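Omission of a single protein chain aside, the complex is shown with its protein chains in their original locations.
Per-chain numbering from 1; labels A and B assigned in written order.
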Amino acid sequence: MKRLSALSITAVLAIAACGGGSGPPTQRPASVAPPASHAGQASQDPAATASTAPTGPVEITWLVGIAEDPDIDKQAQAQVQEFNDSHPNIQVKREALDNDQLRTILQTRIGAGDVDLFGGDTGPGFGGVYAKAGLLADLAPAYEKYGWETFDWAKARCTYAGVLSCVPGAVEEVGIYYNKTMFDEKSFEEPQTLEEFRTIMDAFKADGVTPLAFGNQPQWPAGHQFSMTLSNIIGREGLDEKLYGDSPWNDEDTVKAIDIYFREFQEAGYFPRDPNAVTYEDANALFYAGKAAMVPTGTWLVAEITDNTDFEVGFFPFPSIDGSKIAPPAGLGGGSFVAANSDNKDAAFEFLDWLLSDEVTKKWSLPVFNTIPAQPVDTTGVEVSPLFQQVLDDLAESSGETSDFGYNIDVLTPAGFNEQMFTGFQEVLNGTITPQEQADALQEEYQKAKAAGETLERP
Amino acid sequence: MTAGGIAVSRPADRVRRRRNLAFAVAKYAFLGFWALLCLLPMILIFSTAFKDPTIETGNPFQLFSSVRFENLVDAWTLGNFGRYFMNTIVIMVPVVLGVVALSMLTGYALARFAFPGRSLLFFGFVLGLMIPFFSLMIPLYYNLRDYGLLDNPLAVILPSIAGAGGTGLPLGIFLMRAFFLDMPDELADAARVDGCDELGVFTKVMAPLALPGASALAVLAFMSAWNTFLLPLLYLSGEDSRTLATGLLLFTGGRTQELELTAAGTLIMIAPVVLFFLLFQRQFIRGLTAGAVKG
Partner (left out) sequence: MTGSVASVSAGAFERITRRRGRVRGRRQTSWALVALFVGPSLALYVLFMIVPFIGTLQLSLSAWDGFAPEKTPVGLANYQALLGDEDFWRALSNNVVWAVIGTAAPIAIGLALAIVLWSGAGFRTGFRAIYFLPVILPVVVIGLVWGWIYNPLFGVLNTALEAVGLDDWSRGWLGDPDTALVAVLIAAIWSTFGFCVVMFLAGLQGIDLNLVDAAKVDGANAWQRFRHVLLPGIAPVFTFVLTITLVGAFSVFDIVYVMTRGGPGTATETMAGYAYKMAFNRNFAGYGSAISMVIAIISLVLAVALLRFRERGRTR
C-alpha cells in the first residue's frame, strides 16, 4: 500500500550527475511553445520589474545542491549570511538539497513562482529543458548592467535558442587524485601512459591496496570515467563530431574507451570489489583512509579532499592511451538560473553580481570552496592548498576550454542518453552486457534524442 | 517437579519429559533467533550512535567499542533537531486530532446511519488506501497552489488528514466504522428511550465507548505523521519549517562518512516512536487487529 517515498540519500555536489529532458520516442510532448516567444516574454520581464523598485527587504529563495561535506555546506550558509548582513534590502534564503530531491522539488515548485534562483547543470537535460519550457529569465540585461566578464565559451553553454539564461558556475576537470606518500614510497611518478598506469595499479594491488577507488553505486560516476577514456582516445574534435555531427557512439573508439575502463580495469581488479555496490562517499573514504592509492573524480572535490586527508595529494589527468593525446574532461560544473516568473529578479541579479565579485571570489570561491569561476580571476594574495594550486595552474589559465581538454559528457547529452550511461555501465561492470552492446545502446539513445531535437547544436 | 519425582519416574515419563525439554529448547531457539534478527540492526544503530568518530577508528560496527554521548548533542545542534521537533509537533497534533475526530464522525455515520449511497461512499473512502502517494504528488502541488496553501503548515496537515501521507481518513474511517458496527444496538436504543437525539446518542454514548478504538487510531496517526517526509519536503519547503523526517534525511545525506552522527540523528528521530510504541503497545496492537479476534 501507500508508503511515503524515501528519496535518495547520496548527496552529490557534482551537478553533472543528474540527467533529464528527453524520453521515449512514443511520447514526445507534441507541442512545445516556440522558444522565440518565450525569449521575447522573458526579456521583457526584467525591465518590468526594474521599474518597480523594491520597498523594504526583498526575500529571494535560492535552491541549490547540497555540499557533500557538511562543513563546506555550513561555509556556504555563512557566505549567504554575509551577503544578507551587508545587504539589508535583500534577504537570500538558501535551501540546500540533495541533487535528486532538488530535481523533484524544482519540478513541482518552479511553476508556482516561489523559487527565484536555482542551481543545476547547463546541459540539454536540465537547463535546456527549463529553457524550452520558458521558465528561465533572460540574463542578458543583467550581464550588461553589471559587466560580468564571463568567458565566451561558458556563456555559450548558458545560451539556449539564442537567449543567455544562466550564470556559469565553476570550471571543473575530471582526473585522478593520488596519495603522494604512497607513490613516493614506491618511487612512482604520475603516469603518462596507460602502460605505466597499469604497472602502478598492479603494484598496489599486489600490496593489497585498492589501486583506484571507483564507487559506482550512484551510477553517475561511470559517466565521468567514460568521459576520461573517450576524451583521450578521440580528443575534443572527435567528441564534437559525436555531439554535433554524425559520428556514431558505437564506433571502435567508443567501444575501446568503454572496454578499457569498465571491462579490463574491472577484470584486473583495480577497483574495490563490486564497485556497483560502493557509494561515491565510501570510495572517497577509502582514499582518505589510505586504503586506496587513487580516486578518480572531479576537481569539485578538492576542498573536501584537502579537509579529509593528512597526506599530500596530487592530481593527474587520465594517461595517454596507445599514444593518444591526453585530454582530460573539463567544462562547466553547472550554473545559476533565475526563474522567469520570479518577482525579485533584480534582487537575484544583485546577489549573483555579489557572488561573482572579485572580493567574494578571493574570500570564498578560491580559498574556501576551491572553485574556479568561469571568468578571469586574479589570484594574487589568495592562499590556497598545494593541491588546489596544482588544479588552478592546470585549469585556470586555459579555463578548460582549449583543444587540450575533452568534455565531461553527461552535461552535454540528453537525459535518455545519460540514463543509458548510468544503467548500462553498471551492467558492463557486472558483465551482464558487453562494451559493444552498451555502445550500441548509447548510439540508439542518441539517435532518438537527436530525432526529437534534444541534442545540442554546434555552438 | 522435584528431583525426587524424577528419580522415581518411569522410563516413559522420562522420555516424554526429555522430549518436552528438547521441544521447549527448540521453541525458544526459534523465537529467539527471529527476535535477535529484529534487534540486531536496532542495536547496531544504538551502538554506533555512541561511538568515537568512525572515520578515525575505521571500525564502525564493532558493538559498543566506545561510548561517546557528545554525538547525540552534536547531532541535535548540527542537525537543528530542536527546531524540527517543534515543527513536527505543529503538524502532528492537528493531524492526529483531525484524523481521529473526523474518522469517528464519518465512521459512525457509515456504520449506523441509514442513507442512500452509504456503501458507495464507504467504498469511495476505502479506495484511498490503494492510491500510492506519488501518483498524487504533482497534481496535488498545483491543487495546493490553487487553494493558496503552499508553504503553510496546512499544506501538509490537510492532505495528511485526507490520507495522502499514510494513516488518514481512509484508514481511520475503515477502522472506526468497524468499531461502531460492533456495538450493540441496544445501547443506542436505550439512550434514545432516555430522550437522546441522534447527536446525543453519538456524543454521550457511542463515542465514549469507541475511545479504545480512537486511541488505537491516534497511535497509528501519530506514527504516520511522525515519519512522513515527502509531503513536507514538497509542499512546505522552507528550511524553517522542516520536519524531523525531512531534517534527518538531509542531515544523513550530507554525512555518509560520519556514521556516528548519522546514527545519533537516527536515534533522535526513532527514539520517540519506539518509546511510544513500547508504552502504548496494547493500543497499538489493538488498532492493528481491531475486530480480527472475532474473525
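Annotations
Rule of thumb we're sticking to: a residue touches a chain if its C-beta (ideal position, glycine included) is under 8 Å from a C-beta of that chain, and two chains touch if they have at least 3 such contacts.
This is a predicted model, so every value here is computed, not measured.
Here the missing chain is touched by one residue of B:Leu39, B:Leu97 or B:Leu211, and it is B:Leu39.
Remark: the omitted chain is touched by one listed residue; of B:Leu220, B:Leu236 or B:Leu261 this is B:Leu220.
Per the touch definition above, the residue from A:Pro191, A:Pro218, A:Pro373 or A:Pro435 contacting the chain not shown is A:Pro218. For subunit B, the residues touching the absent chain in the complete assembly are 27-28, 30-31, 34-35, 37-39, 41-42, 44-45, 48, 58-61, 102-103, 105-106, 108-116, 119, 121-132, 134-140, 142-143, 147, 158-159, 161-164, 166-167, 169-171, 173-175, 177-178, 181-182, 185, 198-199, 202, 220-221, 223-224, 227, 229, 245, 248-249, 252, 259, 262, 266, 269-270, 273-274, 277-278, 281, 284-285, 287-295.
Taking the complete complex into account, residues 1-9, 18-24, 26-33, 103-104, 107, 110-111, 129-130, 132-135, 216-219, 272-278, 282, 286, 415-416, 419, 423-424, 426-427, 429-430, 432-433 of subunit A touch the chain not shown.
Following the convention adopted for this analysis, only the chains that are shown with their structure count from here on.
Annotation: 41 Å between the Cα-based centres of subunit A and subunit B.
Subunit B contributes residues 55, 58, 78, 129-134, 137-138, 141-142, 145, 150-151, 165-166, 227-231, 233-234, 237-239, 249-250, 252-258 to its touches with subunit A in the complex.
Chain contact summary for the complex, subunit A toward subunit B: residues 1-11, 66-70, 73, 93-98, 101, 104-105, 107-109, 111-112, 114, 279, 281-282, 284-285, 288-289, 308.
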